[in-house]
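A single protein chain has been omitted from the complex, and every remaining protein chain is retained in its original position.
This part shows chain A:
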Amino acid sequence: MAHEAEHQPLGVFECQLCSLTAPYSYVGQKPPNTQSIILLEESFVTKDPFTPDKDRFLVLGSRCSVCSRLVCVGPECSLFYSKRFCLPCVQENVHAFPQEIRHDLEKRKVPWKRPASQPSTQA
């Protein structure tokens, strides 16, 4: 089969915390097709699947700057504060972070309980 010219997936990104998977098409700090944006971390990038504009990218995740785990950018897995930190590492070193971030983490804990009402399974 012929190759797709652009956005040919390089591989599949998988978050080591939540196991979200998605194919990525670029790793680095300068996403393709744009000159004006620079990423501040070495990121796994895919084409934004929610827009027909093929120049738009979406950052999937990167490595935690403490433990090097590959984590997604989702707020349940990591945060960015001048670098990427996975949440376990943030929890462990919570005092190294400014108050605003600690506040945010506190706040997040409360509403982020998943609804438990799973439907029953019938044959």
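The rule we apply is simple: a contact is a pair of C-beta atoms (placed from the backbone, for glycine too) under 8 Å apart; a residue touches a chain by one contact, two chains touch by 3 or more; residues count from 1.
The rule we apply is simple: contacts and distances are computed from a predicted model.
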item	value
Among "FAD-binding domain-containing protein", "Signal recognition particle receptor subunit alpha", "Probable ATP-dependent RNA helicase DHX34" or "GTPase-activating protein-like protein GYP2", the UniProt name of the subunit that does not appear here	"Probable ATP-dependent RNA helicase DHX34"
Chain not shown, touching residues in chain A	1-4, 7, 9, 20-23, 34-41, 43, 46-56, 58-60, 62, 65-66, 72-74, 79-85, 93, 95-101, 119-123
